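Omission of a single protein chain aside, the complex is shown with its protein chains in their original locations.
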Amino acid sequence: MKILVQSAAFDLAAEVAALYRANPKVGAMASFIGLVRDAAALTLEHYPGMTEKALEQIVHDACTRWNLLDATVIHRVGPLATSEPIVLVAVAAAHRGEAFAACEFIMDYLKTRAPFWKKERTAAGDHWVDAREADELAATRWAR
Amino acid sequence: MKILVQSAAFDLAAEVAALYRANPKVGAMASFIGLVRDAAALTLEHYPGMTEKALEQIVHDACTRWNLLDATVIHRVGPLATSEPIVLVAVAAAHRGEAFAACEFIMDYLKTRAPFWKKERTAAGDHWVDAREADELAATRWAR
Amino acid sequence: MKLELRYFARLRETFGRSGETLELIPGTVADLLQALRQRGTPWAEELSGERAFRVAVNQDMASPDTVLAEGDEVAIFPPVTGG
Partner (left out) sequence: MKLELRYFARLRETFGRSGETLELIPGTVADLLQALRQRGTPWAEELSGERAFRVAVNQDMASPDTVLAEGDEVAIFPPVTGG
């Protein structure tokens, strides 16, 4: 398991390859990248210590639900421009069903449980992004 | 839309970046890589012409179901060693729910509708891989 | 009518050929399969329905009652296993 909160960009291919290279049991790699969309710029704030702990707990929960071989979560903080990647979630499993489900689960929980906050810079000025109810709904559907 | 059947390896990072770079509407990139697992070696055969047509139809169906911005499918053919990537599906959308669902849909249909056949080389000799009923079930659950 | 047959994967190996041109009186996929089974082993066994196989006509999936026409490309292959 690899959990990182950093301002630097990440290398998707290197992160994904690190999860499957040298593990012949990996048959499926699901990955997700969230990007800055339709905005002039974003600044991401986090809660050092708690954020990493929350991400670890989320990945741990995913490993309890599904038979995963490995997972990486990298979330960027600080200023980010349009089309810059914000977050990477990559999950390695033997079969695709588990990899897809766990990757989506981690994103849904990250969105609603990990302490990050987005401030958007637009032509009309800066403002803190409001939490979306749709994200809360997406996370609650896993509570079966 | 980009559909390729090729023997060469693909570059995950370049393929994913090509889908979101220069399109500020993309907020979510879901991608999947299927790999040769626990086998000495595989040889992939396909039906030139029909395979590409089937993949295009599957991606087209996904675009009809979900609001996608772009998608790439690359499937390799020929001999492949353990841990080598076989297939890449990458989907760009505004929101993650659509990107995840479409990526998994494309994989499920590719597994059951696109004419590819795997021959496995093991210590006990070569054999053609049998189709899995689990794959057929995975595809039928989208027929709502 | 003249048909262009194509075989893939296990069936290509079992039939010992990747394709052939076949002359058939007008009919359906079922009629073609019947004609092939009459060749005896291994055609009879492979196309009896005991082992699953698929048929595509002009690169679209077909069923037994798909009507064939002059020059059609008919492919017979095992269930797919890509991805």
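Just so it is clear, A, B and C label the chains in written order, and each chain counts residues from 1 on its own.
Just so we're on the same page, a residue touches a chain if its C-beta (ideal position, glycine included) is under 8 Å from a C-beta of that chain, and two chains touch if they have at least 3 such contacts.
Keep in mind that this is a model prediction, so the values were computed, not measured.
Novice: Looking at the whole complex, which visible chains does the left-out chain touch?
Specialist: The omitted chain makes contact with A across the full complex.
Novice: Out of A:Leu12, A:Leu44, A:Ala90 or A:Cys103, point to the residue that touches the absent chain in the complete complex.
Specialist: In the full complex, the listed residue that touches the missing chain is A:Leu44.
Novice: For the chain not shown, which residue from A:Lys25, A:His95 or A:Lys118 touches it across the whole complex?
Specialist: Residue touching the chain left out of view: A:Lys118.
Novice: What chain A residues would touch the chain not displayed?
Specialist: Residues 34, 44-47, 49-50, 53, 75, 86-87, 107, 110-119, 128-132, 135 of chain A touch the chain absent from view.
By definition in this document, only the chains that are shown with their structure count from here on.
Novice: Shared touching chains for chain B and chain C?
Specialist: Under the touch definition, chain B and chain C have no mutual neighbours whatsoever.
Novice: Counting in whole Å, what is the centre-to-centre distance of chain B and chain C, each centre being its mean C-alpha position?
Specialist: Centre separation, chain B to chain C: 26 Å.
Novice: Using CA atom averages as chain centres, what separation in Å is found between chain A and chain C?
Specialist: The answer is 48 Å.
Novice: List, in ascending order, every residue of chain B touching at least 2 other chains.
Specialist: Within chain B, residues 34, 107 contact more than one other chain.
Novice: Could you list the positions in chain C whose residues touch two or more of the other chains?
Specialist: none
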